[in-house]
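All protein chains but one are shown at their positions in the complex.
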Amino acid sequence: MKKHLLNVLFLILFGILVYSIIEMPTMQTVDAPSYNEVTEYYIENAVNETGSVNFISAILADYRGFDTLGETIVLFTSVIAVASVLRTVKKKEEEEA
Amino acid sequence: MINQLPIINMLLFLATALIIPLLSRRKFNITLIFGFIMLALVMTSSFFMLFHIADNGAIIYQFGGHDSRIGIEFKVDLMAAIISLFVVGLTTVIYIYSCGDETEGVEQKEYGRYYILLFIMLFALLGIIYTNDLFNAYVFMEIISITTCSIISIKRKKETYAASFRYVMLNEIGSLSYLFGVALIYMVTGYTNIDFVSQSIQTIWQLYSINIIIALGFLIIGIGIKAAVFPFHIWLPDAHASAPSSSSALLSSIVVKVYIIVLIKLLFKVFKLDVLNHFHVSDILVVVAATGMIMGSIFAIAQKDVKRMLGYSSISQIGYIVMGIAMFSSLGLSSALFHIVSHGLMKAALFLSVGIIIYKKKIKKKDQFEGLAYEMPITMGVFTIAALGMIGIPLTSGFISKLTLGVAALDHRQGFLIIIVVLSGLLNVIYYLPIIISSFLKSEPKIYHPFKIEKVPWPMLTSVIILGIGILTFGIFPNLIMNIMTQAAELFGWV
Amino acid sequence: MKIIQVFVDNINFIGAVALFLIGLRTVVTKKNLIKRIMGLNIMGTSIFLFLVAIGNVTGGVPPILSGEEGVTYINPIPSVLILTGIVVVVSITVYSLSLTVKIYEMYGTINQDELTNLIREDDLHD
Partner (left out) sequence: MEDRIVKSITRMVIPFIQLYGVFIILHGHITPGGGFSGGTLIGTSLILYTLVFGLPTAKKKFSHRMSQIAESGGIIVYVGIGLVGLFISGQFLTNINAGFPLGEPGELLSGGMIPLLMIAIGIKVASTMVSLFHLLIEGDLDEDHPGIR
């Protein structure tokens, strides 16, 4: 019984979200609200400000470089976290010795 | 040089996290001392930053020298400076405790890893407080959720793995719904920088009101899950029951509070007041806070395990903080900030004293506390101070925060909230007082030398004493931090 | 007819929302731990699909400067956010998989119901 209730709930949620998407500015053209002066700035000035032809690597490494630093730290923590869960202590001693 | 301080603080923590594996060859105390020096360094620099910001306004630091629309930006205003000082200060005290507590379920070899994760979590905590960019906050939120889960699951017990698995799942749903909200906001405004997002939201929220409602819903639910606000709190008690006591102290007094700060940033900096009043967010938050206060305490009464009980009591205390925020007034926000600091101190004191009790007596159940005060006077003394603070007895910081919350509720013409505050205080009495009574009055028959200081490693005792003193000083002289907090709350420009 | 036209116009947004809810439903209702992790991945990819759909410009060219004029580029920012997001979902999945390995080693089962019963038994007698 609980399962059907949950399925109905998810269907209602899906209906609400689809109805709201129709209201949203989903036109995929240049005059979408998200295609504003920030994007135009990147497209015009990315080449001569960073020298890289590929805008995505320019934004990834130069303009939003701090995000990518956060990324490398997420990778670093995931290795430490998995090692802290899986690495059995006795095995580690053999390697150290 | 002052502008570089935020990034230097964070890089210091990152450097400690990277240097600890190299130090693991030598005797272990060197790592502990090295970590302590770094924490003290960052604490002094955040003190220095607080005084600088109190005088001449927020520090704005743009990465790569790009205009704030283009690149990522740090904006350290007065509230961020206060909270970062609170986070680093409380972590130093908990760090002192964890130096003395080697054996508590964490093997010696694992110990270096525990500190690497701790310092990376601190790096991310400072980052999420400072940042002024929504997507950057998501990246730091992920680092915090991985490190907090692995700090809990580092204790190799059966139930820790199941508890941290449930914690990861719920945390991940929270982060992904936060990301969904950020994507919806980006779709309508085109910015991720908080100031520019709020500027464009003020102009277009009538036009795309559907987007704003759904983004608001996803963001509040996402942050609610991570901050263990009442309806989404399921993961907190299990995580506390099985985690090492220093990490559960860290989790419930610091990490949960930082997510409340992210909620404050979202509500009052991104969606300013008129958007929130239009969608009646204040009433929803008041209802959520009120149920959280009552239900959290009711669940806490039914618990046997002390740590799980403390977990449920932090859920009801988070309800207090959300109630303070829901007032949408500078008085309400300053009382919420004060309660964040006072609850952080009290909850850390409770968890650490329970940790000492478990370390010495290996008991976990509530009813095994008979006559403990005679064997361990200091620990039980601090436990009583903190428990009285939670109930709201005068002379403790808990009383002051309950008082200011009540005044804020009255000022907001919602008097019935005072009844709920008092009722939840009574419920706290029901589950805290029996422990105090049984530990002080029921005397153990075979005690021959009462009131001898317990033989427990000195770092654990000093940290607990510091917390006890902190609760009392903020209780007797609340204006030490209250004026800065009202100053910080004024900055939000209440209409 | 207008309804179908509306559906066809923003099909990728509706697809993204549908995937998000399917993922949420798998995480909430499924009992097997590995399936819950897969549900998490579905939720992650659905948000990245949503971000791509936001940044997409019909007839746009991938944002590499190609020299000739009059070319409209798609919005590069959502693609950057996705590159960062993928790495995050991967590391969370690896961490939860390592937890599942340990849970299986300790409890011998990865079914959520059996797990809760076993934990309740442990609580009773310790």
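To keep things simple, chains are lettered A, B and C as they appear, and every chain counts its residues starting from 1.
Operating definition for what follows: a contact is a pair of C-beta atoms (placed from the backbone, for glycine too) under 8 Å apart; a residue touches a chain by one contact, two chains touch by 3 or more.
Fair warning: this is a prediction, and the values are worked out from it, not measured in the lab.
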{"item": "Contacts of the hidden chain among displayed chains", "value": "A, B, C"}
{"item": "Which of A:Ser20, A:Asn36 or A:Ser52 contacts the chain that the document leaves out", "value": "A:Ser52"}
{"item": "Chain not shown, touching residues in chain B", "value": "3-4, 7, 11, 14, 18, 21, 62-65"}
{"item": "Residues of chain C (touch criterion as defined above) contacting the omitted chain", "value": "62, 64-65, 83, 86-87, 94, 97-98, 101, 105"}
{"item": "Interface with the unshown chain - residue positions in chain A", "value": "47-54, 56-58, 60-62, 65-66, 68-69, 71-73, 75-76, 78-79, 82-83, 86-88, 91, 95"}
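Quick note on the criterion: only the chains that are shown with their structure count from here on.
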{"item": "Intercentroid distance (Cα basis), chain B paired with chain A, Å", "value": "26"}
{"item": "Inter-centroid spacing, chain C versus chain A (mean Cα positions, whole Å)", "value": "10"}
{"item": "Chain centre separation (chain B, chain C; CA means) in Å", "value": "28"}
{"item": "Where chain A touches two or more other chains, by residue", "value": "17, 24, 34-35, 38-39, 42, 64, 67, 70-71, 74, 77-78, 81, 85"}
{"item": "For chain B, residues that touch 2 or more chains besides their own", "value": "135, 139, 142, 146, 149-150, 153, 161, 186-187"}
{"item": "In the complex with chain B, residue positions of chain C that touch it", "value": "20, 24, 27, 33, 36, 40, 43-44, 47, 50-51, 54, 77-78, 81, 84-85, 88, 91-92, 95-96, 99-100, 102-103, 106-107, 115, 119, 122"}
{"item": "Residue ranges of chain B touching chain A (in the complex, touch as defined)", "value": "14, 63-64, 66, 69-72, 107, 109-110, 113-114, 116-117, 120, 123-124, 127, 135-136, 139-140, 142-143, 146-147, 149-150, 153-154, 161, 186-191, 204, 208, 210-211, 213-214"}
{"item": "Of chain C, residues touching chain A in the complex", "value": "6, 9-10, 13-14, 17-18, 21, 24-25, 28-29, 53-58, 63-65, 72-73, 75-80, 83-84, 87-88, 90-92, 94-95, 98-99, 101-102"}
